[in-house]
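Here the complex is missing one protein chain, while the rest keep their positions.
So, chain A:
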């Protein structure tokens, strides 16, 4: 698989097919290829020998895709930054790279960079993000200084949205643009994209994914859900700065599919969104489980309304038995596929089709088996999941310290091949030449058939009154109780110590009542399943859980509510 070649082929063979559509606009394969080619030439001419990563700022505009491809076709990695990122995150990433080129693929511009058309044009969400930022800047003079020195109006290299449109519409003047034949696109071990994830300690980590990583991932992923068929319709829920989006974006582009991308505003109006998805005939649903749960709050979210859905592809967080069960009830003909993998190993590395028997069983759902080019082991002492294979990132951008802590060269690879082999797309046998290992920080185990089960983060292990326990263990047991649909346990801390636990519970029907009798039933039910010290002191019934901008469960916000 060579993703750029596949897209070029699609553009040549089926150029009129729509590659991307959102409420901001649409793009055919021919347009995507042509426009990204023009922009690639311009980027290359402007940047010359500078091959630093390029920041692409925006949300769900078709220009995002054009920019991504333009960067890699010019031989530069792209770094997607969604508009939901706080501005100081953008600043710190820009500082990390060192005055990079920034492409504004957002019609409303970017406030921090002074490219905003007018204050009135900026959305409510952005305004409040900015207000937050201002408040922070007032609190910390240092932040303020950094913002000002990092982005002196005249020095940063920015291509505005209007300019991007102009560049991509018409062929550039000679001299202003590098001819296509002179461009050297990203390939092999070149970094293709960098996704910054929030490190647990302040500074974000830039996960570098190479062209080989992405191509290796796609070779495996095109077989998801029994094989992705040609020219199908994919849902894109995740913002592009969240690596879940890589699954829908590149799987779709690799198979000549259409990406239907839904923006934040639409995601906040579920009935309207369901109308939209129904009209768009979504076939492959790619989202976090939390997002599907949110949709199931709407009774109309079912096969009656969206009969086109063939499969749900989940990644990014735990898929619970309950969520899968309800989904299979609503969409009896659709496959539910669970996958697992961290950003550091290119989206996901295992997959399994969830069956009725798995859902009905008492044990949590499996996350799947790896493909032929990935090996999974667990640390015999800590049960930490360790992933080795051709999709493991070379490490964090400009951060050898944090890279060395979790990444290593595949040991068996020293002096030869590690034995991971598989057939590549062109039919030849490919073997792992230079694969790496990554320690995930997730806990899990492999059963006797090689099926992986993930039991959550190692760092969700807490200590309460001297007892060591797993929040996820308590949650899984709460969810066994009749009448409990979902449970999340959040610790209340004071002075770095945990005082007590609060269980937030979404009820299923009314067999647990929303009063003291219900809270008591939960406590006494749980006491029969776990030791008394693990029973949360506070039980709170809620309608739904808060979600992060990426559509994952927001544990921090729950902690603040406890």
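Remarks
In the analysis below, a residue touches a chain if its C-beta (ideal position, glycine included) is under 8 Å from a C-beta of that chain, and two chains touch if they have at least 3 such contacts; residues count from 1.
Just so we're on the same page, contacts and distances are computed from a predicted model.
According to its UniProt record, the chain left out of view corresponds to "D-alanyl carrier protein" among "Cell division protein FtsX", "D-alanyl carrier protein", "ABC transporter permease" or "Simple sugar transport system ATP-binding protein".
Among A:17, A:89, A:353 or A:523, only A:523 touches the chain that is left out of the view. Among A:184, A:537 or A:556, the one in contact with the hidden chain is A:537. One chain of the complex is left out; on chain A, the residues touching it are 465, 500, 502, 516, 519-520, 523-524, 527, 532, 536-539.
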